[in-house]
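Of the protein chains in this complex, all but one are displayed in their positions.
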Amino acid sequence: MSLLRVEGLGKKFGGVNAVEDLSFEIPPGEVYSIIGPNGAGKTSLLNLLTGVYKPSSGRIMLQEHDLTGHPPYAYARQGIARTFQNLQVFFNMSALENVMVGRYMHERCGLMSALLRLPRQARADRACREEAAELMRYVGLQAYLSSAADAMPYGALKRLEIARALATRPKLMLLDEPAAGLNPTEALELDDLIGRLTERGVTVVLVEHNMRLVMGVSDHILVLDYGRKLAEGPAQEVRNNPKVIEAYLGSAVSSETSYREEIAQVVAVAVEMHR
Amino acid sequence: MKSTLAKNSFKRGFAAAAAAFALISGPALAQEPIKIGAFLSVTGPASFLGDPEQKTLELYVDKINAAGGVLGRKLKLVSYDSAGDAEKARTFAKRLIDQDKVDVIVGGSTTGETMAVIPLVEAAQIPFISLAGAVVITEPVKKWVFKTPQSDRMACEKIFVDMQSRKLSKIALISGNGAFDKSMRAQCMDVAKNYGIQIVADETYGAGDTDMTAQLTKIKNTAGVQAVLNAGFGAGPAIVTKNYRQVGITLPFYQSHGVASKEYIKLSGGAAEGVRLPAGALLVADGLPANDPQRAVLVAYKHEYESHYKSDVATFGGHAWDGLMLAVDAIKKAGGTDKAKVRDAIEATHGFVGIDGVFNMSPTDHMGLNLSAFRMLEIKGGDWTLVK
Amino acid sequence: MSPQFVQYLLTGLTVGAIYALVALGFSIIFNASHVINFAQGEFVMIGGMATVSLVAVGLPYLLAIPLAIATAALVGLALEKFAVEPARDASVVTLIIITIGASMFLRGLAMLVWDKNLHALKPITGDKPIAIAGATILPQSVWVLGVTLAIVVALSWFFGRTLLGKAMLATSHNRLAAQLVGINVRMVLFLSFGLSAALGAIAGILIAPITTTSYDVGVMLGLKGFAAAILGGLGSGIGAVIGGLVLGIVETMSAGYLSSAYKDAIAFVIILVVLFFLPSGLFGKRGGERV
Partner (left out) sequence: MLAHLASPRTGGLLALAAVIALLPLVLRNSYFYDVAVLVGLNAIVCIGLNLLIGYAGQISLGHAGFFGLGAYGSAILASRYGWPPLAALLATTFAVALLAFIVGRPILRLRGHYLAMATLGLGVIIFMVISTEDKFTGGPDGISVVPFRIGGFVLQGERIWYWVVGALLLVAVWLALNLIESPTGRALRALHSSEVGAEVVGINAAEHKLMVFVISAVFASVAGSLGAHYSGFVTPAKVAFLHSIELVTMVVFGGLASTFGAVVGAAVLTTLPQLLATFEDYEMMVFGAVMIGTMIFLPRGVVPSLARLFRSHRSADADNKANKA
């Protein structure tokens, strides 16, 4: 029984196919990686899998729920969480509040009890605060418990997004290039964090250019090229697939990843300087 | 304006010095000034009313003081700009009553501002002379409220009488969507049947509109229209007048007393030729027969105003002249500023020759004017002429 | 076509052409800076009032008009320099408030420098109505339409053919990229205020003979111009022109055939309906945010 099933998924922008006739299944409890060169449609696929884009064709099923065409919050409510390549941190709030927002779905409160701040509401708020703090420690952000989000370094923000996603108590977590812009030490810590996520019972979908990370943690790998499936299978198999090696890993990847990493570094520096 | 400002603060300083001096030198110089409070639409959409009103008050308060004041006391004008906003008017009226402790209030350039203030002056029991036109101000009569301008109903009646004499019975109405316009429109519709007048078209334009040919084309194509009446002030009537000629309507054209200033003729260019309107006699002051009871007052005011401000006199400033002089007259008669006595004196005004007409107030009439206060004018050769 | 319809159409086009000129001013500044300049209407006022006062001191139109346009352009440049530039990094709402403050300041200043009275300008070529298919149009309206057309042509040449125009266009598409290829973005921003102020002034001069002008004439025209720019799609030149004309025609047709009291309301209802189906106006840039 797979956790997520995608059937014949397609997305067109104008006349261009960003994703085309894609089918795959993600088994529960695994780390499932999606790789491919720039413009292969990886981020488009993530946007489709979280309802940010509406598919032009095909279906997306989470367990028995058909989520096709639903808005993003419906995906979240079924247990799909994600992080973003271009950070979508709430910079107008504290770090802790960012994570508390992640708990939103589990804080169902009526408007009246919110406006009047009934005792029940105050209690729930304290609990929420504690759990959010717990999650921040979990992802290694204990140093930022009282920070404003707009005062945190880039690497910490990436982890903040992970903590926020975790706060939704997801079944499936989609990480969009979590290692981009991180320094090597931070990237190494990520291996460990992803490992711990699966231990928590969260299935992880990883979109990443850092091949060391991908090969280290993945159970299954999906290779995309021009929005189509180039190859898919257990990590070991994909690594040895001659087609993949030829088309992707062989020549392009080394130069491409280093190029991307450079860009990411520049961006990270730029972000720092911007503050 | 700057000079008045400087003058005001100078005066204030002088008053303070005088007050300090009075403390030392005893009661002889301790005469408190009589405080005239005013709130006027000096800026904003009704500034064409408030501006000449303010200028008139300033001019004549200075003049009266130069001539020794009233009952040996100086007048002091406390004036605020309510900018046509009823809420502001209400707050300023409160300020005049509670903070400045004025003896009488003259002002309220527009009906909305006046109506918002009435509950306050009634509660505070202070004489209040409004400079706004609508009949609702003094009908029903409110104990402390008077007004000087001819009402818009009288304007309608004056026009309809003229139409009757020209055997015009089916007319089209075009008005702006401002307070003045809408109030006059309602009054005209109300009294039309008394004069056998039928309103067969009723069009509206907005403040700031740049073209009224659409409305006028509609009127032109309405069957049976014999004359057109435009209720409004400011840029609207000037544009209507130009568009009227543009779309080629040749019917008799009436304007309201809202355009009773030279500005209208200038703005409309040649298009205003032949337009008729009811207005106070001020505009034709020099042309009045020598035996006209108002002539002397009108000519004096007109020349005083025009030589002082170097701009054409408008009937609206006349409302303020009447308001101020009625108040001064009443204070003299009452022998002081006791509010109840002043009120009674205003109510007893009889045969007072003002700019807007000859006032005969009574307990049932707090305006005191009749139709003779309006003259029917026609624009000929770029100037006002008296009809008949 | 009935003469009545032709009359409404001609009137609508004239009114719409003015809205279009004001809307173009909004669009030019928006493109360069993503600022909605709520003082745009004040440029219209300055154009009209400056011409009136220059003519009053005896200057001929040929001198007064260019001087008035230059005055407005200078005010536009000053506005950018002293009010918008110092707040470069402020939020959109903050910038809106700044431009609203600027519009009040300019209106207040105009009231002091000039006066509170209404003024008329003499039409450029007389005021004898021209008859067209049973309808009439003032010679001044022909001027309005002609000048608007000429300005649209000139602007499309400016943005399509000249280096400065292309630089301004590039800046509107991608500020960062424009900066990287060496465009002085700050200069572009500065000039855009001057240019749109000049456009506003031209509109103000053109309509002054028809509608009269005064210190507060900019409020309503600014509002209508903004509505036209939004209807057409912010930042789109053709959108601003079409938006203006549509707004003008809708207003006059509503006044003619439906209700003159509600013509503005009808125009706004139509704008709301258009936005409901086309959330970026008729010709605005489509597409959501990148994630």
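To keep things simple, chains are lettered A, B and C as they appear, and every chain counts its residues starting from 1.
Assume a contact is a pair of C-beta atoms (placed from the backbone, for glycine too) under 8 Å apart; a residue touches a chain by one contact, two chains touch by 3 or more.
No experiment lies behind these values; they were computed from the predicted model shown.
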Contact list for the unshown chain, restricted to visible chains: A, B, C
Touch criterion as defined above, residue of B:42, B:59, B:240 or B:288 at the omitted chain: B:42
Among A:72, A:140 or A:233, the residue in touch with the chain that has been omitted: A:72
Omitted-chain contact residue, chosen from C:43, C:143 or C:226: C:226
Among B:32, B:87 or B:190, the residue in touch with the chain that has been omitted: B:87
Positions on chain A contacted by the hidden chain, ascending: 50-52, 71-73, 75-77, 81-82, 84, 88-93, 97-98, 100-105, 107, 109, 111, 113-117, 121, 125, 128, 164-165, 167-168
Missing-chain contacts mapped onto chain C: 30, 36, 83, 86-87, 89-98, 100-109, 111-112, 223, 226-227, 230, 234, 261-262, 264-265, 268-269, 271-272, 275-276, 279-281, 284, 289, 291
Chain B residues touching the omitted chain (full complex): 1, 5, 8, 42-43, 80-81, 84-88, 90-92, 94-95, 97-99, 111-112, 115-116, 119, 134, 136, 177-179, 182-183, 186, 204
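By definition in this document, only the chains that are shown with their structure count from here on.
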Chain whose Cα mean lies nearest the overall Cα mean: C
Farthest chain relative to chain A (centres taken as mean CA coordinates): B
Where chain B and chain C are represented by their mean Cα positions, the distance between them in whole Å: 36
Rounded Å distance between chain A and chain C, as computed from the means of their C-alpha atoms: 47
Shared interface positions of chain A, touching two or more other chains: none
Sites on chain C at which at least two other chains make contact: none
List of chain C residues in touch with chain B within their complex: 4, 7-8, 10-12, 14-15, 18, 111-112, 116-120, 122, 127, 129, 135-138, 207, 210-212, 214, 216-217, 219-221, 252-253, 255-256, 259-261, 263-264
Interfacial residue positions of chain B with respect to chain C in the complex: 1, 43-45, 47-48, 51, 177, 203-211, 213-215, 217-218, 221, 234-235, 238-239, 242, 245-248, 263, 266-271
